[in-house]
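Every protein chain of the complex appears in place save one, which is left out.
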Amino acid sequence: MKAILEGSHAIAEAVRLVKPDVISAYPITPQTHIVERLAEMVAEGELESEYICVESEFSALSACVGASAAGSRVYSATSSQGLLFMAEVCFNAAGMRQPIVMSIANRAVSAPLSIWNDQQDSLCLRDSGWIQLYAEDVQESFDLHILAYKVAEDHRVLLPVFVCFDGFIISHTYEPVDIPDEKEVQAYLPPYDPVNKLDADEPLSMGMYATPEYYMEFRYEMDQAMVRALSVLKQAGKEFKEQFGRDYSELVESYKLEDAEVAIVAMGSICGTIKDAVDEMRSEGKKVGLLKIRAFRPFPAEDVKNALKGIKKIGVFEKNISIGSRMKGAVGYEVKDAIGDSSVQVLSYVAGLGGRDIRILDIKKMTDAIEAGNGDCFFGLREELI
Amino acid sequence: MADRTLELVDCGHRACGGCGPAFAARLILKGAGERSIVCASTGCMEVFSTPYPQTAWKVPWVHSLFQNTAAVASGVEAALKRQGRDEHVLCICGDGATFDIGVLCISGAFERGHNITYICYDNEAYMNTGIQRSGATPFDASTTTSPAGKKSFGNTRPKKDMPQILAAHGAPYVATCSIAYPNDVIKKVERAVNIDGPCYIQIHTPCCTGWGFDGSKTIELGKLAIETGLWVNYEIVNGKVEKAKKVKRKPVEDYLRVQKRFAHLFKPSVNAEEIAKIQAIADANAEKYGIDLKF
Amino acid sequence: MRELRIHGRGGQGSVTAAELIAVAAFKSGVFSQAFPAFGVERRGAPVQAFVRFSDEKIRLRSQVYEPDYVIVQDSTLIKDVNVFSGMKKGGIILINTKGEIHGTIPEGVRFIPIDATRLALDVLGVPITNTTLMGAFAAASGEISLEALEEAVRERFSGSLADKNVAASRAAYDLIKGGA
């Protein structure tokens, strides 16, 4: 069914369709509309979940760990400071291999306080062991939530997933979205079948500590699961297409890259604006294209390399700042490493931090900078303030 | 009725010989029974009982972090409710996890009214990391972060009144007990797990290593705490204090003198002034809970 | 693709107006997108909201800088906010005003004044002008049908509140259609 919905409400609808047993979340801008809508669904009997109205993000994710350990499908959502407050639990949930799915309405981190969008929050949990997916629009945000459960709960993976979408830009935007019915979702997503579960009939100790004789192997297993997630994600994306018609079988998406001389690499909602900018620049005779990265963890290095083959000038749009790093942005390093060819120029552009609006003309300027070889810098600074 | 022969904590755990908390773990599960799920915090008990893969727990047990046990238990309870299951959900945490770092999560869980029994094994300092003070450390106890010295008599603050804090959350049942009275521990745990709503039990668990006494005297120390009035066993049922254990009180020196953590009060000479302050704490307890036996 | 920018004050329902216009446009068969200028504005502060209309999927996510349409919920805003900024030639600006406005309408832009406050007071009984202006926008722009707008309003409000808001939209729609 096609409907026009606010991004947050569409995501809440996706959550309703996957029927989590337990929802535990703490409100934070710009994630609030999601959890308010879910609370409303529970109150109205539209969703039969235990909704734990916790006192903090720290407890939100902790309760998810408990509920997941007890064998339930669980859901949470957060942003920015909330995610940072959860950071310790994030590492723990992944190490305990709990297939929790959490929405991240991407938002800048303090200080200065900013409620507006960038991707610093999820990217700084890069190494926490969570799968990280980034959505471009409301439809993709909706779809990736359903796909996320299938991948997280796959016994070859058993890792938690962040479904990231830009705060406000996606969460607060109304746009048309295709919503499948419950039967279709059930046909795609089997019930959760836990490998380990707290159960008095079959006692088990979970989350034990590991001495130096064991610790490394557990971390190795996590990394292996993340490596396996690459193909499980693609398979789940392929099956998604078969069930719902929308194709997520690739972890990267090329836009007009075939004959491109310049490529912009980006994640999230900015990809839409970049596509429009690419069209304009193409009509002006500029051979430019976009590589959209949908999965940041696991990082689809091979796919990135193949998609960008033959392109000599690559610029990475970074909605994050790795303060003190040479390239400045965290994604650029991954792309540069994936390409692995020093004759190819890969530059980072830190842009759109803290909700700074990005227009088509900004993307054009950035493309000029990529062509000129000026990068690894902040882009779009107000020079008069510096 | 609790099966007192039930052994749900296995041999082979790595607690110190004479460990109060290890004894407490056995008693707790005798009271709670095998249909229990234990949520543990990081701490001494977690470390001595679960180095991978040698778990000592015969009931389902889960550890996540130091400070989130009450929140983890909230999630376990919610999941059981949704699945229509009936196991008792227990938290077993030390005083560091309970009095200090975990207060946010505990307060949240109790305010929300989850059907959990939160048990604090109170050995009055952070023993896992080497005897640092906690909010449960008694006045004048010397710990590695509240050491007695030329200008210090040890910990400068009295114990936080955690049972009252949780009673104030509306907990239907709050109790204190001591491993020195094992049957009382079993009885109170059994009572708590069968009450709907968040219950709190604080068990005094002398720690031979942290307090500085011989491991054979763990129970003797627990008894002395009660007999001097420095620890009181009582219940708070729906906000009202009940059944405080009455004693013929001994002077606090009897308890202090046998522990290294109070040794500075007796060396080089008896510090009557400081001991009087501790005696005053015991006297206030006696007055507050009415524990003095009348002859 | 056509773009609409709505200027209002916090509490006047500008964001709701943008949403309902987008819903109505969707019901009229086009791809629409609505979003607020995300802020922390409290009641009374100047706010903006945006709507895009297109026959194809809308990918652009920036704010609206060169609108085809502008709605101004409160003519007092014109003193503080450049409501005309970037307006396209051939564009339409709808301003809630009793008469004269401060500032100059850009060349090539069609200015439609409407006393939406009066209309809202008459029909709704309260000076909340968003549904009135939505009706006027439907009439002036042709982007959304009155029927689709009514449907959108009825999905958002219920009972007599819906009836009143539908009536307010319709009154403004008729006024503009009649005057055009």
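Chains here go by letter, A, B and C, matching the order in which they are written, and residues are numbered from 1 within each.
Rule of thumb we're sticking to: a residue touches a chain if its C-beta (ideal position, glycine included) is under 8 Å from a C-beta of that chain, and two chains touch if they have at least 3 such contacts.
Here, contacts and distances are computed from a predicted model.
Protein name for the hidden chain, per its UniProt entry and selected from "succinate dehydrogenase", "Cation:proton antiporter", "Branched-chain amino acid ABC transporter permease" or "4Fe-4S binding protein": "4Fe-4S binding protein". Taking the complete complex into account, the chain left out of view touches A, B. In the complete complex, the residue from A:L204, A:A301 or A:A369 that touches the missing chain is A:L204. Screening A:I115, A:L158 or A:M226 against the full complex identifies A:L158 as the residue touching the chain left out. Checked against the hidden chain, the listed residues B:S49, B:T98 or B:Q279 yield one contact partner: B:S49.
For subunit A, the list of residues touching the undisplayed chain reads 95-98, 158, 195-196, 203-210, 214, 217-218, 221. Although one chain is not drawn, its touching partners on subunit B can still be listed: residues 4, 7, 9-20, 22-23, 26, 49-50, 52-58, 182, 214-220.
Heads up, the rule we're going with is that only the chains that are shown with their structure count from here on.
With respect to subunit A, maximal separation of chain centres occurs for B (centres as means of Cα atoms).
Subunit A and subunit B have Cα centroids separated by 43 Å.
Rounded to whole angstrom, the centroid-to-centroid distance between subunit B and subunit C, based on C-alpha atoms, equals 64 Å. The residues of subunit A never reach two or more other chains; the list is empty. Of all residues in subunit B, those touching subunit A in their complex are 34-37, 39, 46-47, 50-53, 55, 57-65, 67-68, 70-83, 87, 104-105, 107-109, 111-112. Against subunit C, in their complex, subunit A makes its touches with residues 4, 6, 30, 115-116, 137, 166, 168-169, 172-176, 269-273, 275-276, 355, 357-360. Of all the residues in subunit A, the ones that touch subunit B in their complex are 21-22, 24, 49-50, 52-56, 58-60, 62-72, 74, 88-89, 92, 96, 198-200, 203-211, 214.
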